[in-house]
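Of the protein chains in this complex, one is absent; all others appear in place.
The block that comes next holds chain A.
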Amino acid sequence: MARLVRSWILLLILQSFLVSIAFGSKEVEEFSEALLLKPLPDRKVLAHFHFENRAPPSNSHGRHHHLFPKAISQLVQKFRVKEMELSFTQGRWNHEHWGGFDPLSSMNAKPVGVELWAVFDVPLSQVDTSWKNLTHALSGLFCASINFLESSTSYAAPTWGFGTNSDKLRYGSLPREAVCTENLTPWLKLLPCRDKDGISALMNRPSVYRGFYHSQRLHLSTVESGQEGLGSGIVLEQTLTVVLQPDTTSVERNTQPSWSLNSLFGRKVVGRCVLAKSSNVYLQLEGLSGHELKNVDSEIEAHKLWKNADFELSLKPDRVLREISSFLFIFDIEKSSDSEPFDLGLTWKRPSKWLCQLAPLHASRFLMGSGNERGAIAILLKETESQEKLNLTNGRCTIKVNIFQIFPWYVKVYYHTLQIFVDQQKKTDSEVLKKINVSPSTDKVSSGMMEMMLELPCEVKSAAISIEYDKGFLHIDEYPPDANQGFDIPSALISFPDHHASLDFKEELGNSPLLSKFKEKSSVRSYTEVLLVPLTTPDFSMPYNVITITCTIFALYFGSLLNVIRRRIGEEERFLKSQGKKKGGLKQLLSRFIAKIRGRPIEESSSSSELQSSVLSSKLIFKIILVAGAAAAWQYFSTDK
């Protein structure tokens, strides 16, 4: 028996060895982790966690993966997702102080709430179904109400304005989604080491959520193998970007606050995730003064880079990379252990100031007008102190700006009212508008979408776009529970297709997914603010009043209408008179008799009614007394209690 088991084990080992030989020569599943730290000019620190998980194209893996999360691969297989990005964001990215031109900001500055876009690899007719199923699956996976994106009124199909040209692309966002740990935990579960080991162990929830900006992103793309019979590989990229405020103990207001990983997160790194191929920590310092850039050849100078008069790092970097305007210090956390945890610290010695690279134009969006009837949406683009602007087309320096905007159906936009002002002068559409694509909304069916490409002169100071809209009325059951808060218009995406953000390193990069990501050219993009449109809301607390008033009006209306239609008053009167003549003989006699006694002429009807009333009055008085007595008694007894 024992031999049998031993031989079995041997066989198993052999098999696994063979398998690893068979596929080890080719690609295997890879996981890498990285953390980028970057002090920001406004005394804050940005921490960008980056995890990449690659599943190579293969069909032999089948339903089994070593590192790659099964949930995601199932998702990809089931819905035939070609590319997808999901982000959860809280807080606003400060484009002026945190940058707008570097790959970090154009990829990770996301709109508030949830944003989801996906490209499918299915026939065009099935795209919407796949999207709907995907939203439900993601909703369950990430404990978020992504399923609200299922409704056709909340998503759109951008054609070219979003950046990816595909007709199988769907885009939707939920600005009101609250982001919290319940969304982070399932996201962490996709990592092989979760948050138990490696860099992700830094994610202490209170410190992560105390930040000024918090955006967790999940991007996955399939890589076609190109070979027949082989499935497609999946690249899953998970990033978490947080902007934290280091605790300031220094009294001096000018110097940047010093920090360490422990002071930022309340935790230290005690070793890498053993499943990760590479685990690095990067520190990016922007806008260092020029003299340091000149001579970094010798060992002493290199040493000076991280320990100088301006600042000092607590650990010696393994490598230093130079970029045009920044330095990148690379640390390998492999050496850290329980006894010697990795706790990178940065101490500023002298006040230093620098500026971030800004996007060519700063975009802001706001609502115009007042009242519950109509309004206008305006997008304002303003020049910034950006370095790179030049883009010559036809001998003219221009900036191309793409604007992509979704309008919910209850904001009924009149596209003909589009007005464009460049440098406070009204321009006709043909002067600046290169391309525009509009799909109007349908009431309660689909949302509207506008994509436009502007070509502005480089020396532009400001450009404004305004478009008018009417506010729609919702049906009573379409109002959310907090209807009086107003309704959101999702962020607009402003992108600059001719401006590419990338970090250009002079040295060899080595094998780092984060850095190669940064080196890729991506167009500069930024999201505008979410807008809040107050719509007319019924007074929900008064259904009773409404019901009673409506019922009264209905009763009065129908009552009188029926009377008018049915009754013939003249006929009735005539009939009654003839009846009265026939029957009232005795009474008439009586009244004549009384009239004789009184010595007055006969009054046809009034006298008789008087008679009746006098007869009735005693009864009436009795009744009134009875009711009053009952009321008094009730009052007496009820108050005595």
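Just so we're on the same page, contacts are C-beta pairs under 8 Å (C-beta built on N, C-alpha and C of every residue); 3 or more make two chains touch, one makes a residue touch a chain; residues count from 1.
The criterion applied here is as follows: contacts and distances are computed from a predicted model.
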item: Which of "Glycosylphosphatidylinositol anchor attachment 1 protein", "glutathione transferase", "Elongator complex protein 5" or "Phosphatidate cytidylyltransferase" matches, in UniProt, the chain that is not displayed; value: "Glycosylphosphatidylinositol anchor attachment 1 protein"
item: Full-complex contact with the absent chain, from A:K78, A:K189 or A:R210; value: A:R210
item: Residue of A:Q77, A:S221, A:T255 or A:S466 touching the missing chain in the full complex; value: A:S466
item: Omitted-chain contact residue, chosen from A:C143, A:A157, A:V270 or A:L367; value: A:L367
item: From A:P351, A:G486, A:G510 or A:P543, residue that would touch the chain that is not displayed; value: A:G486
item: Touch residues of chain A, complete complex, unshown partner; value: 42, 90-92, 94, 112-113, 175, 210-212, 214, 253, 364, 366-372, 378, 382, 419, 421, 424-426, 461-462, 464, 466, 482-486, 488, 529-532, 534, 537, 573, 575-577, 579-580, 582-584, 605, 608-609, 635, 639
